[in-house]
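Of the protein chains in this complex, one is absent; all others appear in place.
Order of writing sets the chain letters: A, B and C. Residues in each chain are counted from 1.
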Amino acid sequence: MNYQELIDDAVDAARTHLGHGRVADYIPALACADPNAIGMALATVDGEVFQAGDADRPFSIQSISKLFTLALVLAEGGDALWRRVGREPSGNPFNSLVQLETEHGIPRNPFINAGAIVVTDRLLGLTGDAAEHVRRFLRSESENPNLATNAAIAASEAEHGHRNAALAHFIASHGNLDNDVDAVLAQYYEHCAIEASCRDLALAGRFLARHGVRADGERLLSRSEAKQINAVLLTCGTYDAAGEFAYRVGLPGKSGVGGGVLAIMPGRGAVCAWSPALDPAGNSVAAVAALDAFTTASGLSVF
Amino acid sequence: MNYQELIDDAVDAARTHLGHGRVADYIPALACADPNAIGMALATVDGEVFQAGDADRPFSIQSISKLFTLALVLAEGGDALWRRVGREPSGNPFNSLVQLETEHGIPRNPFINAGAIVVTDRLLGLTGDAAEHVRRFLRSESENPNLATNAAIAASEAEHGHRNAALAHFIASHGNLDNDVDAVLAQYYEHCAIEASCRDLALAGRFLARHGVRADGERLLSRSEAKQINAVLLTCGTYDAAGEFAYRVGLPGKSGVGGGVLAIMPGRGAVCAWSPALDPAGNSVAAVAALDAFTTASGLSVF
Amino acid sequence: MNYQELIDDAVDAARTHLGHGRVADYIPALACADPNAIGMALATVDGEVFQAGDADRPFSIQSISKLFTLALVLAEGGDALWRRVGREPSGNPFNSLVQLETEHGIPRNPFINAGAIVVTDRLLGLTGDAAEHVRRFLRSESENPNLATNAAIAASEAEHGHRNAALAHFIASHGNLDNDVDAVLAQYYEHCAIEASCRDLALAGRFLARHGVRADGERLLSRSEAKQINAVLLTCGTYDAAGEFAYRVGLPGKSGVGGGVLAIMPGRGAVCAWSPALDPAGNSVAAVAALDAFTTASGLSVF
Partner (left out) sequence: MNYQELIDDAVDAARTHLGHGRVADYIPALACADPNAIGMALATVDGEVFQAGDADRPFSIQSISKLFTLALVLAEGGDALWRRVGREPSGNPFNSLVQLETEHGIPRNPFINAGAIVVTDRLLGLTGDAAEHVRRFLRSESENPNLATNAAIAASEAEHGHRNAALAHFIASHGNLDNDVDAVLAQYYEHCAIEASCRDLALAGRFLARHGVRADGERLLSRSEAKQINAVLLTCGTYDAAGEFAYRVGLPGKSGVGGGVLAIMPGRGAVCAWSPALDPAGNSVAAVAALDAFTTASGLSVF
């Protein structure tokens, strides 16, 4: 595989989609992202990195952090998490309260906001500082010691976070939060507001392609746990458009409203694309287009 | 890979699950299935077949037929189908009317009952006889000329089919059926009541492992269409437990309340397991256990 | 009370609303109703009748028939009905399937379509001919022997009745229909397609103002049953706008998409207004305005 050529071509193909979609504007700090930025990076299981476009430019990782909180909880606390959060697609917009009500405060999966709040609560309980654990993991895997949370974005999220507060209180009313609601939300906003580049995230996602083994050779997750995260990514990782993403890209992946999408090629590597403008489901128009072009040309879909 | 040993071991492992779950009993003809039957067959892309247990015993394929109606509609009519049915997980029990109402008669995906009724309507419109088209395809791929519909089961389904009739009339009220409601339902019951063995289905499913190419070398679907069906199978193929199936088995698959589960190994082959007793989600307890054992031992999950 | 002056004034006030709203057009036979027609009639418990406007012109009574089927079922079969249908407002559009699903085929109340189908099934079971029973009752109370079903409208309803067929099959799937689905629907369309005038309906509704006693002095319902029907009318009689109707008019009432609204003044009489153009909730704009003007001027609201 000529990965460099593949991602160069993918970024070129995706550039034609720039100008479509809308940058997330529910908080001012995200609204000023450059809609014409586009980057892509691929890290192989052996540590090679290929980049195209704005692959070194940091962006707000937002919901992509949910992949890492989930992995860290499974690493620290094991299967007990699955009594508190499900593994099924939600079939509803990502911030829906309806299913949470009918299913008694057990979120459908760890990648909708409600589920990620429970995962954050668990990581906070296991470690005492959920966001710092995520940052430390990302810095280590990406070898980027400067990777950090943008405090202004975290504060802005908290200020505009009535819907997440509603979710957290609702979950708490069902007895499914161990820590104080405000403490959990603070941690949640802090890990969502981490800034990282495509390169950072491709490197950090490699452990899922390596069946649970970190860059330094240490095993974070069992082979079975890594496979399970990939399965949940494929069925639930891209909001209400998981079917569409599986259909077009055919890889386990996680998107964020900052415009990033991190996808896993089991046994091969991880690939991250980024461009800020989003489709109505909340996924980056050009980043998904880049990944689509990449798997179509390479045949590297899992299907 | 020693496929024979792998499926022998998988069936042995799954036998420990016999006695759990319940045979579908909503119609008498299904209720009398033998709960201790278990079979498994694997057909490689090259045409080799491996079998274990009751792999030659025909059973009611039920919803597994939805995989074939979808493939035949895409082959005959192309992408136009996707304006009438979605590709997202439903996040609800397979016979739910709720989403159909909020989404104006467009079923969430082709594998819930509502979606399969629309697919059947389309196949009927394209060919004039949907069930006969499915039978002909299955006979040809499996080289089993005796494969047929069990008319008693089809009649019994129709008699107890108020819920499907409700779905069909509801879809029709939104203008999303071309043919007469009763004619579509008759075809639907007829293809669900086809009887086939694990061997038959593993052979018939190979075209999806062969990226769209039939046993005789003829292309039924484009590479992209075959990939797309695999993606929809993975996210939506096992009722409300698609996440669980992806998590445990990690292959695109389609189950039926007759107890069969057909799974696709892209590029390698198709594997079918069968045992009549079902879990609460409607999937065979022992067949899923057999597939779980198989992918765990072989590492052949797509993740 | 000078009833004649009150209803003359009410009709005059309501005429200013002509031109607003839309005539029901889901079937051709209803779509041709005259949007400028308006009539009102009041019948006292003592048998006096006051009329204004087009009070003698017959119109399609549609859902107003549900009031009479309910009364006749309670008269014939008593309280057993309430095991099969509830008495609570639905809080959802009148033809919703959602609550029916979550509440296992027990419709919320007898005035949503689903509930009226169950009531019709019960009346059919008790009498052998539900629609003929309604017609006979209406003819007798109104002393109008010509009152009849419009067969063309009944046939047209049946032809466009996929949604009601979906409801009926869904109810049947929960075991809550005694008779054949098609037979029940035929009776349902037949009593909905009865044509009567404001005068006919005001006279026919008097038994509820007379606490259950018919025009000829015979008791149809106990005092308690009559009170109960009035209560269900007030909370559920005008589709999803029962609160609005109670708030504006303040009388128990039942509306139909033919544009009629029949309201009960307990202890005093019944008043019916009619004008074909409907608001988005399915209630006649001008008929509700006429009743609003009438209760505001007369102070005859129950509140």
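The criterion applied here is as follows: contacts are C-beta pairs under 8 Å (C-beta built on N, C-alpha and C of every residue); 3 or more make two chains touch, one makes a residue touch a chain.
As the structure is a computational prediction, the values presented were derived from the model and not from experiment.
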Checklist outcome for this item: Considering the complete assembly, the absent chain touches shown chains A, C
Next on the checklist: Can you tell me which of C:Gly21, C:Gly205 or C:Pro252 touches the chain that was removed from the display?
Outcome noted: C:Pro252
Checklist entry - For the full complex, which residue in C:Arg108, C:Arg122 or C:Arg139 touches the chain that was left out? => result C:Arg108
Next on the checklist: Touch as defined at the start, partner being the missing chain; which of C:Glu101, C:Glu141 or C:Asp240 qualifies?
Outcome noted: C:Asp240
Item to check | Residues belonging to chain C that touch the chain removed from view | outcome: 86-92, 99, 108-109, 224, 226-228, 230-232, 234-236, 240-244, 246-247, 250, 252, 266, 296, 301-303
Checklist outcome for this item: Had the left-out chain been drawn, it would touch chain A at residues 96-98, 100-101, 162-163, 165-170, 172-173, 181
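The rule is simple: only the chains that are shown with their structure count from here on.
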Next on the checklist: Spelling it out: a chain qualifies if it touches chain B and also touches chain C; which chains qualify?
Outcome noted: none
Item to check | chain B and chain C, separation of their C-alpha mean positions in angstrom | outcome: 47
Checklist entry - So how far apart, in whole Å, are chain A and chain B when each is placed at the average of its C-alpha atoms? => result 32
Next on the checklist: As a quick test, compute the distance in whole Å between the mean CA positions of chain A and chain C.
Outcome noted: 55
